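Mind looking over this structure? Questions follow.
And now, chain A:
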Amino acid sequence: MLLNQFLLLAAVLFCLGVYGVITRKNGVMVLMSIEMILNAVNINLVAFGAFNGTPIGSVFALFVIAVAAAEVGIGLAIVLLIYRNKKSIDFSEVDILKG
Partner candidate 1 sequence: MDFSAALPVADVVAFNRPAIDWHAASPELILLGFGALLTLVDVIFLDRAKQYTAALAGIGLLVTMVPILTLANDMSETGPRVMFDGAYVIDEFSLIMKAIFILSGYVVILLSTNYIAEGDYWESEYYGLMLSAILGMVVMASSRDLISIFVAFELLSIPSYMLATWKKRSLESNEAGLKYYLMGVFASAIMLYGMSLLFGASGETILTKVNASLSSDPLTGESLSSSTPVLTLAVIFVIVGFAFKVSAAPFHNWAPDTYSGAPIPVTAFLAVASKIAGFVALVQLVFVGFYARADVFQPLMWILAAASMIIGNLIALRQTDIVRLMAYSGVAQAGFILAPLAVAGDVGDQALASIVSYLAIYAAMNLGAFAVILAAARKTGSTSIESMNGLFSYAPGLAVAMTIFMFALAGIPPLGGWFAKFQIFFAVVEQGGTWAIILGVLLAVNSVIALYYYASVARRIWADQAPDGDLTPIRIPPSLGAALVLTVVATLVFGFLPGAVSQFTDVGLIAGG
Partner candidate 2 sequence: MNYDNDWFLSVLTFTPLVGALVMMLIPKADEAFHKAIALAVSGGLFLFGTFYLLTEFDFDNSGEMQFNFDTNWISVINSRYIVGIDGMALPLVLLTLLVVPLCVIYSWNHFPEPANPKAMLILILILETGMIGTFVAEDLILFFVFFEVVLLPMFFMIAVWGGPDRRYASLKFFLYTLFGSALMILAFLSLFFLAEDSAGNSLRTFDIQALTEWGGANLTRTAGLLIFGGMFMGFGIKVPMFPFHTWLPDAHTQAPTVGSVILAAVLLKLGTYGFIRIAIPILPQAAVVWAPWIGLLAVIGIIYGALGCLAQTDMKRLIAFSSVSHMGFVMLGIATLTTFGINAAVFGMVAHGLITGILFFVAGSVKDRYHTLEIKRLGGLLIQAPRMGWILGFATMASLGLPGLAGFWGEFPAILAAYNPANGVSETIFRTYMVIAAVGTVLAAGYLLWLLQRTAFGEPSEEFANDPEIVDANKFEYVAWAPMLVLIVVLGIFPNLIFKTSDAAVEKSLHPCLIAEGDDLAALDCPAVFDVEVAGG
């Protein structure tokens, strides 16, 4: 059935995204990995929506896309701020709070 292929693709994207978030130290790469998870979600939503014959899936996906854009906007702003203060976007260097 066609649905399974979509779900499989989404699952692979999801796993890649999670892997990227955990291992990447570069700020922009982490943001991109998160985008990948969100896209996995979108694929899932659209595929399930089509499978169940309802437009809710697509509507949900639209919400996700809109909110993700806002999120990434904030994320880039924070990364920029850190770049300004530290001249680096390597997250492993942002580690002064401990205890």
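As a selection rule, all candidates are chains of the complex that A comes from, given by their letters.
Please note the rule applied: contacts are C-beta pairs under 8 Å (C-beta built on N, C-alpha and C of every residue); 3 or more make two chains touch, one makes a residue touch a chain; residues count from 1.
None of the values given here were measured: they were computed from a predicted structure.
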Study note, to complete from the structure: Candidates 1 or 2 all belong to the complex; chain A touches number 1
**Study point:** In the complex, chain A residues that touch candidate 1
**Key:** 1-3, 7, 10, 14, 17-18, 21, 30, 34, 37-38, 40-41, 44-45, 47-60, 63-64, 67, 70-71, 74-75, 77-79, 81-82, 85-86, 91, 94-99
